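Mind having a look at this structure? Questions to follow.
Note that this complex is displayed minus one protein chain, with the remaining chains in position.
Letters A and B mark the chains in the order given here, with residues in each chain numbered from 1 onward.
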């Protein structure tokens, strides 16, 4: 008797650049391992599939005690104190650093990853409630997005899947 | 042979308004699809079941690069820069916008959702460690909360479940 196909479903609910990558990196690895991959974009995660937004995701340093610039490859810099993170200009700096780091490591951009994943057979859907909340329509999304579906549809699709909420 | 009952368990660890909704929307859909639903409230997610807090959940614009007011239905407004988000008054504005948007879309409030879900058979529990940490007791919680349980109890309850951490 055939073993059941392994399935993973990601729920992308964040639009910050750092939290856009986990589903892409893991989803791409899963596809490479022959796993069936579904991605459901909801709330702020809609920015990842919004044609006008996907190339402009940012990484705000406030609210994240771990974001130490020295870790991002700036020698001698011992981190962005939380209150400095609230000053204008820090978000673009942190964003540029991360994008630059990813490029040097040969990591695709968010848009490139989504295109690769769509080509490799990932099933990508936008959440109906979020679409209504943000006043979006199918034409606002990148090509790989198959459809706009409800939470109930998502439940039907994910029977037997490992579900990862990001 | 009877197929096993599908089970989903949500762990609600956040008290921000935007991160209160995912478990409610998905949990409600799951209940409608005949799935057994358990919700475990922990850390800041305790605010969702705290009688004194549930109607006052907020959505802080700082630390979230995706929160663009134009997406929330304010035409011509191109977003809250991160540093503006740290000024007094922005959290109430973002909160009012989201609550208003949800109301217009006919989405229940967090309290209403929890009542509906309790009535529909969702199993809702508060985390013992968080209860101790915040100095709360069972009387502080809304009616639908069945009990205060440990992480070990939660592990017992979620054998075979799809676990979604929010």
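Keep this in mind: a contact is a pair of C-beta atoms (placed from the backbone, for glycine too) under 8 Å apart; a residue touches a chain by one contact, two chains touch by 3 or more.
Keep in mind the model is a prediction, meaning the values are calculated, not measured.
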| field | Chain not shown: contacting residue from A:49, A:94, A:131 or A:166 | value | A:166
| Which residue, B:16, B:38 or B:66, contacts the hidden chain when the whole complex is considered? | B:16
| remark: For subunit B, residues touching the missing partner are 11, 13-17, 42-44, 46-47, 53, 57-60, 62-64, 85-88, 90-91, 95, 129, 132-135, 150-152, 154-156, 158-159, 161-163, 165
| note | Contacts from subunit A to the absent chain lie at residues 6, 8, 18-19, 21-22, 25-26, 28-30, 32-33, 35, 62-67, 71-73, 81-83, 85-86, 101-102, 105, 107, 162-166
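FYI, only the chains that are shown with their structure count from here on.
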| query | Centre to centre, by mean C-alpha position, how many angstrom separate subunit A and subunit B? | reply | 21
